[in-house]
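Heads up, one of the protein chains got dropped from this complex, but the rest are sitting where they should.
Labels run A, B and C following the written order; every chain starts at residue 1.
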C-alpha cells in the first residue's frame, strides 16, 4: 500500500504558518514543526477535530539533530511516506540596529534559521518530495517564505536582509536543480505587514487593506502547488492593496 | 439593473489568448480583441455554443481610433458595463537581428503593440475596471503578458527586449497608481516556449515538459484574479519544468 | 594619415552633457549634438578657445534624417574618422501625471528620444566606434545615461519609466552584441537630482551633498572609457551621499 502523501510546514505560528497548515490540511495529512509546542498544539487539535490529520513536532530547524529527529518521527507516524508539499515559513529573530551596535549573535540570528535552517529543512524534505513525483496529481512543491528584505536591503537591516537574500538564492538554486526532476520550488516575497495578533497595533489608523491576510498567502501557496509541471511559477510577490512599494 | 461585469482579452490567437479567454468565459462574458478576425471567430462560436458569452472585435491596439471603436462596440453590446478583468496579451512582430541590420520599423514593431498598445488598452479599460471595484467579488484585475525578454536583454533582441522591459515598467507604474483604488495589476514573465501550433516543431526531441501549456498560464491568471485586496501578487514568472534559466 | 578619433555627445545642455563634453574634450575632438544650438554654442567656443576642438550640430536624435545629417557633417569636418567614445545623454520631455490624464503624446514624449533616439544614435555611431577598435588605446565606448526610473517604475511615471527601462534593455542588448567585437557599452543609473541651474531651487534646505555633481558623472564616464577590454563595467549607479534609496 502506498502511503498517502503528506505536507510538512516548518515555522508554524499564529500567522502564515497556521493558515498554510489549515489550507494544506484540506488535502493532506500535515506535519507541523515549530520550536515551541505552544505554537502548534491548538492547531493540531483543531485540524484533527475537524476531519483532517495533523501532528506537531517540536523542532529547531537550525539543528541537524533536531531536524533528523523530526524526520524520524514523521517516519514512525507515516512510514515511508512521500511528501506532496513542504513549506519553509520559519524566520529567526532579527535586530533592527545600527551595524556598529549589532552583536555577532544578533547578526547571525536570522541566518541560523533562514539560511542554515532552510538548507537543513530542504535536505530533509527533498527525498520525500522526490518520492511523490511519479504518483502525484500535482508536482511536489517546496515553498520558501521571503520578505521585503529578500529583495531590498535597507539600512539597519543588515542581518535580516542578508539572511533573506541568502534564502532567496538558496530557493532559486534548488529550483533550478530539482525542476528537471519534477519538484516545483517557489519563493514568495511577502512585502508588507501580515495581519496577526502580534501586529494588531500596527497601522491602526489605516483600513484593513493596509495589511496582508495570512489566509491569502496560504491560498497563493496552494495555487502554486496546483500548477502543472508545464507551468511552474518560481517566484511571486504578495502585498496588500495599500502598500507603498 | 447593474450590467454583469465582463472580461476583455487583447491579443487572442491560438495560444495564451485563447486559453485565457476560455478560462475567464466560465465566469464572465468575454470581449476578444485581435487584429485579424480569423484569430477569434471560431473561439467566439465555441464559447457562445457552450453556454458562455463572447464577442470578437477586430482591433489594432496600437491605434487610438481602433481602440476607441472597440470600446464603443463594447458599450453598444453591454451598456455601461464594469470590467472584472482585462488581459493584455498582444505582442508585436519582432526581428531577431544584428543592431546594424535592423530597420527602424523592425525595431519599433514590438514597441507599437507592446508599449503604445498596452498604454492605450490600459487607458481604455481602467475606467471599466474602476467601475467594478465596489461591487466585485474579486478586485478587478489587469494583467500584462511579458516574456523572458522582460527581464533579460540579449544580443540581437534589442527591439523586443526594450519593448518588453518598457511594458513591465508600465505594468508596475499602473499597479502602484491603481492598487490603492482597488485595481489589481499584475505582470507575468512567460519564460519559455508556449506549446501552440506555431511552435510544434520546436524542441521536438524533448518531452512535453519542455514547453509551457497555455492552459496553465490561463489558470495562473485566473488565480491572480481570485486574490483578495489584502493579498495582491504583482508579478509572477512561469516556465516549464525542463526550462534552463 | 589616420584621422584622430573623436568623441560624440548627444544631449548637451547645461548639466551632464556639458560636463561630459568638457571631460572628453581633454582627449578628443568632440562633436556636440543638441536640438537647440543655444545648448552648445557657448560650450563649443569655450572648448575651442581653451586648446580643445569642438563642433556643435543641431540635431533631433529622434529623427532619422536629422541624425543622418549630423553624421554627414561629422564626415565633412573629420573625414572617415573613428570614434573613441559616444555618449547618449539625451532625454525627452516627460509628464508626471495620472495615467488616465496622460495624452498619448505625453506618454510617448520620452520614448521618442530615449528609445527611438537611442536606437538611431547607436546605429549611427557604432560603425565609427568599430573603426576605432584596432588602433584605440582604450576600447571604444558607448555610454547611455539612465535614471532612477531605469530600474524603478513609480506611480505617475508610466511614460518616463517605460522609456528608461527600454533604454536600459537596449544598452544591455547592444553591450552583449558588441563586446566580443571590442566595443565597450555601459549604462549609468543616475539616481538623484543633478545640481544644474534648473534644479537650483530643489532641495535648498539640504547640504550640497544632496545633489549630484555633473562633473562627477563625467569623471565616472571617463573612467568607464579607460577600462581595458579585459575589464568592462556595463552598469554603474550614481547617487549623492545624502540620497535615500
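Please note the rule applied: a residue touches a chain if its C-beta (ideal position, glycine included) is under 8 Å from a C-beta of that chain, and two chains touch if they have at least 3 such contacts.
Worth saying up front: this structure is predicted, and the values here are computed from it rather than measured.
Colleague: For the chain that is not shown, enumerate the shown chains it touches in the whole assembly.
Modeller: The chain that is not shown is in contact with A, C.
Colleague: Which candidate, A:22, A:116, A:131 or A:239, sits in contact with the chain we can't see?
Modeller: A:116
Colleague: For the chain not shown, which residue from A:37, A:79 or A:98 touches it across the whole complex?
Modeller: The single option touching the absent chain is A:98.
Colleague: When the complex is taken as a whole, what residues of chain C touch the one chain not shown?
Modeller: Residues of chain C in contact with the hidden chain: 139, 176, 179-180, 182, 184, 195, 208-209, 211-213, 216-217, 219-220, 223, 226-245.
Colleague: Mind pulling the chain A residues that touch the left-out chain?
Modeller: These residues touch the chain not displayed: 64, 98-100, 102, 104, 107-108, 111, 115-116, 119-120, 122-123, 126-127, 149, 153-158, 161-174, 176-178.
Heads up, the rule we're going with is that only the chains that are shown with their structure count from here on.
Colleague: Hey, what chains does chain A share as contacts with chain C?
Modeller: Chains in contact with chain A as well as chain C: B.
Colleague: Same or different: do the copies chain A and chain B touch each other through matching residue numbers, with over half of them shared?
Modeller: Counting shared over all numbers used gives more than one half: same.
Colleague: Chain A to chain C: how many Å between their CA centres?
Modeller: Distance between chain centres, rounded to whole Å: 46 Å.
Colleague: Using Cα averages as centroids, what's the distance between chain B and chain C in whole Å?
Modeller: Centres of chain B and chain C (C-alpha means) sit 34 Å apart.
Colleague: As a quick test, compute the distance in whole Å between the mean CA positions of chain A and chain B.
Modeller: Spacing between the chain centres: roughly 31 Å.
Colleague: In chain A, which residues are in touch with two or more of the other chains?
Modeller: Touching at least two other chains: none.
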